[in-house]
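Have a look at the structure that comes next, please.
Just one protein chain is left out here, and the rest sit where they should.
Right after this comes chain A.
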Amino acid sequence: MKLSEAFKRRPLLIAYICAGDPSPESTPEIVELLARAGADVVELGLPHSDPIADGPVIQAAAQRAIEAGMNTNVYFEMASRIRADLPLVFMGYYNMIYQRGLDKFAGDCANSGITGLIVPDLPPEEAGPLREACEKAEVDLIYLVAPNTPAERIPIIAESSSGFLYLVARAGVTGTRSEVLLSTKALIERVKADLPKAVGFGISTPEQAAEVIRAGADAAIVGSACVDLISKGDLEGLENLIRGMKLAIREVKPIEAVARI
């Protein structure tokens, strides 16, 4: 499924997991569980040795996954085995893409059912070549906007992005947080874009997810909270979390077919 298709039924819940944690075999099942519990999109993280945008929870997961045998080849094989009917999005660092070759990487995404890429260490200034490769392969390249992104930069990022726009809820790295910051709400208001806005970094509870949707986001992204539960082997907890989040965001806005897009 394409992202544009998925975003016709907002608000969405997007779940991030680290592919290959705890083992490469476990990931397809976890994705299917997420889909069953109500996730609308799954971000499949490719673990990197040096994840500079990630906090301790995802760093540790990446390290475990690499030790369990995760690499880019295994990643694409695994992705093509996932049978859930939802868009899969790649999330990972640029060097991993660069080493495989930009065209090959984008093509492998398209061939294994991945419809978009999020590359947290690739600002639009450096993304020209990958953007070209993604256009050729017909996959989306999703950019990030941060709370400290200046006003004049937002339109530049919004225009380069496709699929959706990733709003980083807080300065710093991924991880869980106890509250949704005022700056997050301000950011949602500040960003004027035709693309759907998905808010991530620090969202770990149904209340927080509901809050960002109430503030005008089209999707809530939950990452570290999922990864944390997976690391504890608590798949039941994971299923409950996703169910709870989905319920909470639906209460904010009933599902409606959105005409714009």
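We take it that a contact is a pair of C-beta atoms (placed from the backbone, for glycine too) under 8 Å apart; a residue touches a chain by one contact, two chains touch by 3 or more; residues count from 1.
Throughout what follows, contacts and distances are computed from a predicted model.
Undergrad: The chain dropped from view, which UniProt name applies: "Peptide ABC transporter ATP-binding protein", "Dihydrolipoyl dehydrogenase", "Tryptophan synthase beta chain" or "Nitrite and sulfite reductase 4Fe-4S region"?
TA: UniProt lists the chain that is not shown as "Tryptophan synthase beta chain".
Undergrad: Which candidate, A:Ala106, A:Leu122 or A:Val180, sits in contact with the chain we can't see?
TA: For the chain that is not drawn, the touching residue is A:Leu122.
Undergrad: Hey, which of A:Val173, A:Ile188, A:Leu229 or A:Met245 is the one touching the hidden chain?
TA: Among A:Val173, A:Ile188, A:Leu229 or A:Met245, only A:Val173 touches the chain that is not shown.
Undergrad: Tell me where the left-out chain touches chain A, residue by residue.
TA: 48-53, 55-56, 59-60, 63, 66, 71-73, 93-100, 120-123, 125-126, 143-150, 153, 157, 168, 170-173
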